[in-house]
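So the structure is just underneath, and the comments pick up after that.
Here the complex is missing one protein chain, while the rest keep their positions.
This part shows chain A:
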Amino acid sequence: MTERHKINVSKLNLFYGDNHALHDIEMTIESNTIAALIGPSGCGKSTFLRTLNRMNDLIDGVRITGSVAVDGQNVYGPETDIVSLRKRVGMVFQRPNPFPMSIYDNIAYGPRIHGTKKKAVLDEIVERSLRQAALWDEVKDRLNKSALGLSGGQQQRLCIARLLAVEPDVLLMDEPTSALDPISTLKVEELTQTLKERYTIIIVTHNMQQAARISDVTSFFLNGYLVETDKTDKIFTNPNDQRTEDYITGRFG
């Protein structure tokens, strides 16, 4: 477990009751990179993503063995505080999920629950987060309107801004653009490129062009196994494993 890896996963197994969903996953992810997880539906890539900030804890009957470390700290260690873990390892979901409140309150929600009360500080966080998510110019005149009035793409960027407001290190994105139109998708993809300078991003995607466009490394999952991880260029041009090649050339999945 060397210090320079941002995330270090070893011998990770996950069971839903009797169903063995992830088999001996080994993976390391460096700081300030974008890692894409690809694979057919049900291959375990989303499940894997959710082990990184323990969102699987919400599901009954999940059992996990092995270890996941972020900055050398074991995520599943007995002394780990889930709340501080999730503050550091944040998540963007497949469908935009803004709270039914104003745009301002959506962004301020995170800082507020973590104890920031001063209006001036909150104002600054809201503006900075919205700017980082490239949404500020579109919403600055209606911060007090309901977030549910935004378009799908704007809502998703709002969710990213809401996440940035709690200043995590790692962003987990679970098919963040699958519910968006092409233009919104493009905006979110551009966003990931600027966010990469400050964050480590792990993105699950069904869209292989997307993985090829935005990621530095790509991991291919199949039936709960991690088939291979490599530089994105390598995976999409000359993968080591025949199954990876079959998948990316569209022979199955």
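The definition used in the following text is that a contact is a pair of C-beta atoms (placed from the backbone, for glycine too) under 8 Å apart; a residue touches a chain by one contact, two chains touch by 3 or more; residues count from 1.
Following the convention adopted for this analysis, contacts and distances are computed from a predicted model.
> UniProt names the one chain left off this complex as which of "Phosphate transport system permease protein", "Nitrate reductase subunit beta", "Oxidoreductase" or "histidine kinase"?
For the chain not displayed, UniProt's protein name is "Phosphate transport system permease protein".
> Touching the left-out chain: which of A:V70, A:L163 or A:M208?
Going through A:V70, A:L163 or A:M208 one by one, A:L163 is the residue touching the chain not shown.
> Quick one: which of A:N97, A:N144 or A:N223 touches the chain that's been left out?
A:N97
> Quickly run down the residues of chain A that touch the omitted chain.
Looking at chain A, the ones touching the missing chain are residues 53, 55, 58, 60, 83-87, 90-91, 93, 95, 97-101, 109-110, 112-114, 146, 148, 159, 162-163, 166.
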